[in-house]
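Only a part of the assembly is drawn; its chains keep their places, and the rest are absent.
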């Protein structure tokens, strides 16, 4: 099984091994298997309701999964496989330690409304890692600068426009200096200028060796930024490969029709 | 001048009396659910004298907190509810002459260190009672060294003695006798009474002379006068002994 | 004798239930009005409602009951006891309910107001269709608290000549000079009443668990 | 109305008021902390703990404080446990109000959108820290008004301690009432003192509300 992979080899950072999940009677993830190598940028694409968000949440163990196993750097996520085959939830401490290395940006931003922009960025590094405020502040301000919001550092989230909130959420995840970053439709509220900027940010992060999993609907973005692309539909992973393979030479019928719609939309 | 309450009572052909339902044996609900007790039955005697029928009566049951407001507001014509005549009270309430003399007894567990009333004045004594002015004053006067604790009702004070929260309990003779009558193998009444006699009297809103005169006269006729026989029978029923003999009011 | 005591307590419990329901009904309506005044009302009225809340909550109910029941005759208002209790108790707990409702109403996000307005709802419609149903869920547990305190405070009516469960228990206790078993029996009756109310509350709360 | 005798008995009332404040402070602390424990149990991941929490809440909330106080004060000595009247009163009030306050905490926390907790967890916070740093500060503003309610109820519930011979304000007032037969003056005075104490607590809570405003957000 996947947790037998020795961590010394240049192993994939994330291994998703036949993961299944249901909400009540509804099966939303069906035997999804996928690996993400360290330094990879993986884009998850697929129609609405296909389970992309759910899969991302499982990688962070914000959602539990009933079947299969996810491992990050050889360590299983959230669940311990006991020798007798039973599954046991890991301790809160173990789960938190894992999450501290995995950054996540949500589709709904989920900023903390009672903290101002700067506090939103500094609260986790200071309280979770016990870092001193000074350097964290520096880092946070630099990140805010990078996303063009340094002047809004003392505003509260409710006083920001949608795109501004989105950028704060990205900066917040980055202030934790994660080794794996999960992004759920981070560009949806951004204008083309900013999409370009975020793209730059992500590219430079990739260059820094940060592994990323990105859920997105913007194919151009997916194509530009990622080293591999995975297509999901109805809870299954239908096809994955290099961006070229997926966009130029889709095998699967479902993916082909999806791409067709996309090209039809983009021809405009 | 205002109409006297007396006229109201006669016109209404019924009296409204504030009484207690939680002070055995003066006022309580018996096993059959009937509201009775010495004071309640005495209230019926008052009704008999006022409107000619002991059953032409409406009993207004209040707790200690509400008994005085009940008459001051006019909700009740007068009250018979273990109210001791007390100088401070007489400023704001009108009292008739007393309808009973009661004394205060002290109950202790059998085998207690406390053998006499004099033993009460000791640091080790915890003296429980109800939270009435007379009880508080007596505790201060006769057992200044003892620790005094006060409860809302006699039954709570009795429970304190039973559970060891207090080592002695001072109570109105009626309540003390009743309790020891039921728990005679565990508790005894000390000899003698603590302090002087209390006078319990009918209370009413002040300033209504005709009513007061009528009530006071009726009480006199029961306690000292022509209807002493009825009063004596009532007394015997509830306290199991003869009442004090007829005497002028200022005797004690 | 035991059964007759139980019957006696049951009669008291019925009175307690009746008074409680009356008080809770008045408190709910008046409390909602007070909360609305404080949140959305004309400012001076809002301050007045706040002052009312402070005073009504700060004064013991016993004092209010005695003060009002025995003073109303002076004002020429000779209301029956139960009516006084329901009104005074209701207005008293309205002050508590108002705080609960105020917190719950304020917790409904502003975006919900926006959505309702954009659909052309007027204030009242918006409030009844969108805001109130959502506030109800948040207010339920603390409102249940207030309701249960109200139920237990009905025992104060014995001070003004009323009779209910505790009075019945006390009468039985004083008759026998055995207060503890009587009180335990009273507690059992209260438990049945209050537990029923809180179960209803929980059921409603569960049904509203949509977020 | 004649308040002369009230002035003469002012020391008695003041001593009573001081005892009331002492009882209230004890019970407020006990219940505020106990409420946290109760809410923790009620929202626990483990079903047995949730059951314990729910059971505690139902028993405490659905029986009168008077009976709980009687059981602690009169009942426990027969089991050999002796607590002073003051301790019994504070303990009884703390226990009952833990149930009430626990429910208030729970309602407040459950009203915070689950996404907030997720965001905190995703940043690597432990559940406890997410609670302290992210959830509680947001829940506080939704919880302050009902919490204020409960605090004031506690203050007035201290009067039950008079039934077990604690010389607090209500007992002092009953004595005064019994002595003077002046119900209106006595009640007015007592009401004012309770009002003053409640207003003090309400004032403190107003300060907190100033920091965590209760408004549509």
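In this document, chain identifiers A, B, C and D correspond to the written order of the chains, with residue numbering beginning at 1 in each.
Just so we're on the same page, a residue touches a chain if its C-beta (ideal position, glycine included) is under 8 Å from a C-beta of that chain, and two chains touch if they have at least 3 such contacts.
All values reported here derive from a predicted model rather than from experimental measurement.
A.B. asks: Using the labels shown, what formula gives the copy number of every chain type across the whole complex?
C.D. replies: A x2, B x1, C x1, D x1
Here, only the chains that are shown with their structure count from here on.
A.B. asks: Considering only chains that satisfy the touch condition with chain B, which of them also satisfy it with chain C?
C.D. replies: The shared contacts of chain B and chain C, listed by label, come to D.
A.B. asks: Which chains does chain A share as contact partners with chain D?
C.D. replies: The common neighbours do not exist; no chain touches both.
A.B. asks: More C-beta contacts across B-D or across C-D?
C.D. replies: C-D
A.B. asks: Using C-alpha centres only, name the chain that sits farthest from chain D.
C.D. replies: Following the centroid criterion, the farthest chain would be A.
A.B. asks: Where the centre of all protein Cα atoms falls, which chain's Cα centre is nearest to that point?
C.D. replies: The most central chain here turns out to be D.
A.B. asks: Give, as an integer number of Å, the spacing between the C-alpha centres of chain D and chain B.
C.D. replies: Roughly 37 Å, centre to centre.
A.B. asks: Could you put a whole-Å number on the gap between the CA centroids of chain A and chain C?
C.D. replies: 50
A.B. asks: Distance between chain C and chain D based on Cα centroids, please, to the nearest Å.
C.D. replies: Chain centres of chain C and chain D, defined by C-alpha means, are spaced 18 Å apart.
A.B. asks: Among the residues of chain B, pick out those that touch two or more other chains and give their numbers.
C.D. replies: Residues 65, 69, 72, 156, 159.
A.B. asks: Which parts of chain A, given as residue numbers and ranges, touch two or more other chains?
C.D. replies: Residue numbers touching two or more other chains: none in chain A.
A.B. asks: By the document's touch rule, what are all the touching chain pairs in this structure?
C.D. replies: According to the stated criterion, the contacting chain pairs are A-D, B-C, B-D, C-D.
A.B. asks: Would you pull the chain A residues touching chain D in the complex into a rising list?
C.D. replies: Residues of chain A touching chain D: 60, 62, 92-93, 95-104, 106, 108, 110-114, 123-124, 127-129, 158, 172-173, 176.
A.B. asks: Help me check something: in the complex, which residues belonging to chain B touch chain C?
C.D. replies: 18, 21-24, 28-33, 60-63, 65-66, 69-70, 72-75, 153-156, 158-159, 178-179, 182
A.B. asks: Would you mind writing out the residues of chain D in touch with chain B in their complex?
C.D. replies: Within the complex, chain D contacts chain B at residues 5, 70, 73-75, 77-78, 85, 162-165, 167, 171, 174-175, 177-184.
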